[in-house]
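Input: one structure, supplied below.
Yeah, one chain of the complex is gone here, protein chain that is, but the others are all in their spots.
So, chain A:
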Amino acid sequence: MASQDKLTQRPDTLSALLTPPLLKVDGLSVAYGRRTVVDDVGFDLARGRSLALIGESGSGKSTIAKAVLRLLPDGAHADGRIAFNGQDILKQPERHFRTLRGRAIGFVPQDPANALNPVRTIGAQAQEAAALTDEPNKALRKALILDTFAEVGLDNPGRVYDSYPHQLSGGMLQRVLIGLAVLPRPALLVADEPTSALDVTIQKRILDLLSRLQHDLDISLLLITHDLAIASERADKLVVLKDGTVQEAGRTQDVFSAPSSAYARKLHADVPALNPDRYAPLRDPGFHRLDGREGTATKIAVEGVSKTFSVDGKSLTAVDRISFSVAAGTTHALVGESGSGKTTTIRLLLGLDEPDAGRITVSGETISGSDRTSQRAVWRHLQLVYQNPFTSLDPTWSVEQLVREPLDRYRIGTVAERRAQVREALANVGLGDHLLQRKPGALSGGQRQRVAIARTLVLRPDVIVLDEPTSALDVSVQADIVEVLLSLQANLGLTYVFVSHDLALVRQLAHTVSVMRKGRIVEHGTVTDIFDTPRQPYTRALLDSIPAGVHASQTATHKAANLRQEIFA
């Protein structure tokens, strides 16, 4: 059957015109009570083709995906028509539709870490997917599962089968989930942000896998993403959504190279990967410092620092003899995948852990994790902006309290002076006084992260450590935050240590880069050197993972695949 499929895959243009689309959405509206989240959306997806729904959070893209799968939560009401193979999905009784779920329409979720039942083995859950194939023999079903696991690139299918979800990494889990989704050979695969929770190199491998399966198994792919670059690399057609309405739709080349709507143009401009030099004017002063055109002083010096943790009786070297230095008023980026030691490095830098060996100095003062007084002195000059502004701010505090807290802690100034400083810090990040009494719950993600930045600014630090400061934010909000950070640097001469796995963002923001892998710095240099002439294959692989936002030619993809195999084998 599979070989027959291969013969008939990829319908030519004529038959595509004649056969009705596999999925046709027409005038779809979804409302929660009175709030309409999807408004009159329509698109169609031909058999074997791919379509991407692009939009920020709140655009309704995931709601559409859930409507297609009929997994909308209680209280949601869907109107319009979703035709799958000519049958109206919305009108079918649940009992009838359930036979389509999994069998005809597969689902790949957003966050692989939460997408499998934590207290059941992978195998037990895989059996559910295998049951959809109507194969009565359990041993054969298991063989089919193991074949599928091998097919999606899992090295040790038998071991995966017996594992619990928490024993696998995010990338492996996403492979499992994709395997389970394609195992019953569905005609349509709905992938809801399938890579946004994953590292950048894994992101690329997972997307490659999805593309390959889509072609090999002749599956239609409905891809939901916030990333225009990814969408345009992977989909034949794009539908750009905002606030539940379609802004623009059409063939990928058309939408991507010549967006006609203002919103699509803005999206395009906000994607870091597509606009590496967007903030050049704001960033240039830092380069001038590096060039020695302005007075240069070394702000941070890390010399031969190591840190070893003991895990399960085994010792694990999280950071291995790393050295780097950061010039005052510039941004140094630490890049690498999860587990590369980035987080440990900044914990050492902040004095939260003490290095086993080596020395860290900030403004000439040595940082030591053991001495509380000196630690407090260091913290005044060294502040942290945490990754996720949705969890880093106490929800019961007002903006004013949150921003003032460091001043209260360090007993700086009178009450009136503190109030003035809070206002000044908020003004610096572009927030008005009217927000002072708001609680974090009443702020948007971008506003929250600005509050978090303002909070660090009140102490007038020289160095701010930014731990993936935009990874929890939408791309346009991310652009705003980057702009805030760069103008603060230009105005106040701040030094940043910027931790990220988003290389495109690093390219836009940083002056110097250290590439970390397995606790070591494998390559470092100015951002231009690293990005234009990477010397290490690992750096090249990281750079190669940046979605380029165009249909990469087959040869380029193959070359990249070979390169990655070389490195990760």
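Definition applied: a residue touches a chain if its C-beta (ideal position, glycine included) is under 8 Å from a C-beta of that chain, and two chains touch if they have at least 3 such contacts; residues count from 1.
One rule holds for everything that comes next: contacts and distances are computed from a predicted model.
Per the UniProt record, the chain missing from the shown structure is "ABC transporter permease", taken from the list "ABC transporter permease", "ATPase component ABC-type (Unclassified) transport system", "Succinate dehydrogenase cytochrome b-556 subunit" or "TonB-dependent receptor".
In the complete assembly, the contact with the undisplayed chain comes from A:R205, out of A:K24, A:R205, A:R283 or A:R404.
For the chain missing from the display, the contacting residue among A:V30, A:A52, A:L69 or A:V513 is A:L69, taking the whole complex into account. The residue from A:L140, A:L316, A:V415 or A:A442 that touches the chain not shown here is A:L316. Checked against the hidden chain, the listed residues A:P21, A:G55, A:P157 or A:G171 yield one contact partner: A:G171. Residues of chain A in contact with the chain left out of this view: 66, 69, 71, 74, 98-103, 106-107, 109-111, 113-120, 124-125, 128-129, 132, 155-156, 159, 164, 166-172, 175, 177, 180-181, 197-199, 201-202, 205, 307, 309, 311-312, 316-319, 337-339, 341, 343-344, 347, 519, 568.
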